[in-house]
Structure formats: structure tokens, C-alpha cells
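Here the complex is missing one protein chain, while the rest keep their positions.
Let's turn to subunit A:
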Amino acid sequence: MPETSPPRLAWLRQRLAGGTNSQWFPYLLVLPLVLVLYGYVVHPMFATFSESVSENGTRNYLQFFTSSGVARESLFTSLFISAASVLLCGIVGVAMAFLLKRFSFRGRRLIEAIILVPAALPPLIGAVSFQLLYSNIGIVPRGLQALFGTERPIMAFDGIAGVLVVHTFTMYPFFYLAAAAALAGMDPSVEEAAYNLGAGRVRVWRTVLLPMLTPAMVSASLLVFMTSLASYTAPLLFNVSQTMTMQIYINRTNGDLPMASAYASVLGIVSIIFLLAMRWYEGRRSYQSQSKGISANRRELTNPIGRWLAPVASVLATMVLLAPVATIALVAFSENRTWTTQVLPETYTLDNFVTIFSDPKAFEPILNSLQMSLLAAIGCVVIGVLVAYAVRRLKFIGRGLLDVAVMIAWALPGTVVAINLISAFSTGNAFSFGQVLIGTFWILPLAYFVRFLPIVFRSSSAALALIDPSLEEAARNLGASWLRAFYTITVRLMLPGVLAGALLAFVHGVGEFVASVLIYTSSTVPISVAINNRMYSFELGTAAAYGMLQVALIFVVMWFSGRLESSRTATRRAEQWTN
């Protein structure tokens, strides 16, 4: 029967009708997510800003403009290191991608398999391994010194040069992965067309291949620049104190929180600008393959010099790529305080591991890290999955802002996240239910949650992108409520992706150092801070042993994620069938 009720009632009925299918439902779901993101990501940023102007007004900021001074110097050093890192990583990464994706030679597969190993190390232990390898106390310069009998270590990297070595080794994968993906996605017939039209090889590279790589290169550059700007462990270990991140740390430990906040605000704003630039750029076109079924052709090396050089270079590359992990493993078995001026440690022992597992005080950091990372990972999954769902599947006003809020958490350097949390939670506020969180157990899990939420969000959102929305509709059509369709279909299909993201967040939590070192409490020392403390007391062996455990966890998780990946490709294949 057609309705004859008064228009206002009909309007109200229409508004409230349909339950989860109606227009107000997204807002109900999104409201708690907005509160979480505002409370723990956005609000702390504002708190830091008001902290920075609390005592001296704008005077802290004016220091960045005075001609001489630490602030200005630090900003320029940071920017210089970042720019140089982009250049170095770009050269190494693109060259590697071309070599490995376009040429066929002995040892190529092995290198492809281990190419990401240096970058997979946790930030502190990664920087430590490079310090032990290439600084003037490092194995390589001392080895060369011993070999040639010189007075000083040869080719020792220190200061900014050392920082750049660490950055190049740990960040070139951004370029490598981007260039390799672009090369793989590139339609080989485009290149063939250029040859067909008479272009020579150099001309094809210059006029076809490189321009087609440009979008990938630009995003990789922005990414490396941001990551370098956020880098903290490399300057710490190579004693470059005048960078933004180091100044944040130094001012914080000196008790000048307003100045630390000013640095954090500037660094935060620069990072967010880069984030927005990246998002703007990603919206533009990328060059994808138009034709199907042809893979890019690899050239055999025919040049005799190349054929002879390739295996040598492969062996060398393999050694360089595996050296950091090997160094940590070696040092983990060395006796504390015995390795001083020798090229390699000379006495070896199992004591370091025995100490860690038998001394409850030494084992505590491991328990702390596992516990706090697990809590953070659970939080990341709950919020990350829901935010991904909201951003990908629901229509509501402010969807873009929600997306940006998560990505801000990703863009902010760890030091800035730490300062933000200190500013926001050293007094109670509504988001901590009036409790002071600084100095309690909860501050570190919260920091890990903020830092690694974007990882789970990204993997969830990528998993969602592969799931056809009509699957959920089909479930609804068959009578399932929104909640039931969500958990029996959507969440179930997202699971491998979500799990991979959660594991990654967990591993990152266990390896986290940058934020931890600023806000840990003596009762909740995480592994990385324990490593740092042991290094200070010259217990290098024990520090490396902790590091070894982190590395082992990473490799287990990488292996497990690989298995998840294969079951994910199965669903993806199923997805292709249904489409």
C-alpha cells in the first residue's frame, strides 16, 4: 500500500530506515575511529606546538632564521643529508634494478633473493652493524689497514659520510623496488616500437625508458627524503649531533622540552608537506602495461669483459649485502670488552646468549618488547582494519581526512611521535581518561600503535582492494546482517593481508628504538634500548646478541609472511576467476 503518512514522519522514517544500509551508519562506525586518530595522532601534534611556544613565545622558531646557530645549522644539515641520500640511493637503486631486471648473469637470482636484507634490519642494530663494518673502528677500514700496513684505517666513513653509507644501504630499496616494478610493468612493445622506428639503444633509454620511470623515481625520491629526514640512529652512532632528530633528542635529555617541541614541530610540518606532495603525485598517472602476456626481455651478457666481471661482481655484491647480518652474528659470539683494536674479535663464547636467557634482569627487555609490541599490534589490527574498511568502502563526508590522519602517523618521524606523546600525555587529558601516561607502562605500546598503525592500515586496505564489493552484497542479499557479512566474508578474505601487516607491525615494535629511547621508563626497557645501554657499557657482545634475536625474529616473520603471501595469491587467483 502506498504510504499516506505526513511528510515529516515519512522523512524521519526514511532517515532511520534500512539500519546499516542507511546514510547515518557510516558516521556511527567512523566516530570512534575519528576520536582515536584525533586523540593519539592529531591532538598530540597540536600539544607539541603549544608546548613549543609555551615559554618563549615564537623565540624558539626565530632561531631557525638567525644566520648562525644550532637550529639553522641542524635544519640545513638534515636537508643536505636527505638530498645526498636521495641522490646516492637513486643511483644505486636504479642501477641495481636495471642490472637485475634487464640482464641475465650468474648469481642474479641469489642477489635478487637477498637484496632487501640490509634494509630489513631494525634501525638500531642496522646502524650498529654499519658502524662495526665501515667506521674508523670498523672491520673493513681496519682490515685494509692491516693488509697495507698503513698508520690509519683506510676508507673509514665517519660523520656525515658514515650517515650517508647507512642511508644508502638501508634506503636504496625504495628506488630499487620502484624501478623494478616500473620496469616489470612497462610494456616491452613500447621499447620495441622505438627500436623499430630506428632509435639506438642509448636513445631508447634516454627518450623512452627513463621518462617512463620518472613517476616511480619521483615517489621514491620523496620517500627517501622523508625517511632520511626522520633518520635518528645513523646520526647518533656516527656522532652527527647537528641534525633535527638529534637536536630533538639532545634538547629533550637536557630538559628543554619547549625547544625540543619546536624542532619536532618544524620536522613534523616538513614531513607532512612531503606526505601531501607524495599523495598529490601518486594521484597522477603511472605507466602501466597495455598488452598482456609478454614479459620484459632480459639480455644475456655477451661482452667478454662483462661475462668475466659479472660473477666477480655478484660475489662481491652478495658479500656486501650479507655483511651487516654476518657482523652482528659474529660479534654476538664475541666476549664482552675483548675486541678493541683487532680487525676481528678474537675470543668467542656463548656467554652472551646464556646471560640473556638465564639472567632475569637481562631477559626482561625481551619480555617487555614482546608484550608491548603485541598490545600495539592488536590495537593496530582493530583500528587499522576498520579505518581501511571505512576509507575504502563507505561513503561519508571527511573520508579523505581520515585517510590523511592515518598517513600523518606514518609520515611523522619516530622522534616527533615521541615528543608529541610527551607533550600530550605528561598531563592527563580526555584521551588518556585523565591519566598521566608518561612514565607508565602504557606510553610505549601507545607510541608503537601510533607509529605502526599505518602498516596494518596499508596492508588491510590493499587486501580490501582485491575483494570485490559484490561479495559482501551477495552475503547481504542472502540475508546476512552487516556485521555478519563483514566478519564472515570481508574480514575472512582480508585475513592473510591483515595478518601479514600485523606481523610486520609486531616486528617493527620489537625493533623500535627511535621513539622508545625518548619515552621508555626504567621498568619497561625495550630490547633496542637495552642494546643501546649495553653498547654504552662496552658490552658489545651482549648488545649484538640481543640484536641477533631481533634479526632472527625478523627472518622467521619474513618466512611466515612469504607463506601467507602464497595463500593470498590463491585468493587473488580465485578473485580473477570470479571477475
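Simple rule for what comes next: a contact is a pair of C-beta atoms (placed from the backbone, for glycine too) under 8 Å apart; a residue touches a chain by one contact, two chains touch by 3 or more; residues count from 1.
The criterion applied here is as follows: contacts and distances are computed from a predicted model.
K.L.:
The chain that is not shown, which UniProt protein name from "Membrane protein", "L,D-transpeptidase family protein", "Spermidine/putrescine ABC transporter ATP-binding protein" or "NAD(P) transhydrogenase subunit beta" does it carry?
P.N.:
The record for the missing subunit names the protein "Spermidine/putrescine ABC transporter ATP-binding protein".
K.L.:
Of A:Asn477, A:Ser523 or A:Ser537, which sits in contact with the chain we cannot see?
P.N.:
Once the missing chain is taken into account, the touching residue is A:Asn477.
K.L.:
Out of A:Met246, A:Leu493 or A:Met548, which residue would touch the omitted chain in the full complex?
P.N.:
A:Leu493
K.L.:
Using the document's contact rule, name the residues of subunit A that touch the chain not shown here.
P.N.:
Given the touch definition above, subunit A has residues 1-3, 13-14, 17-22, 468, 470-471, 473-482, 484-485, 488-489, 492-493, 570-571, 573-575, 577-579 touching the missing chain.
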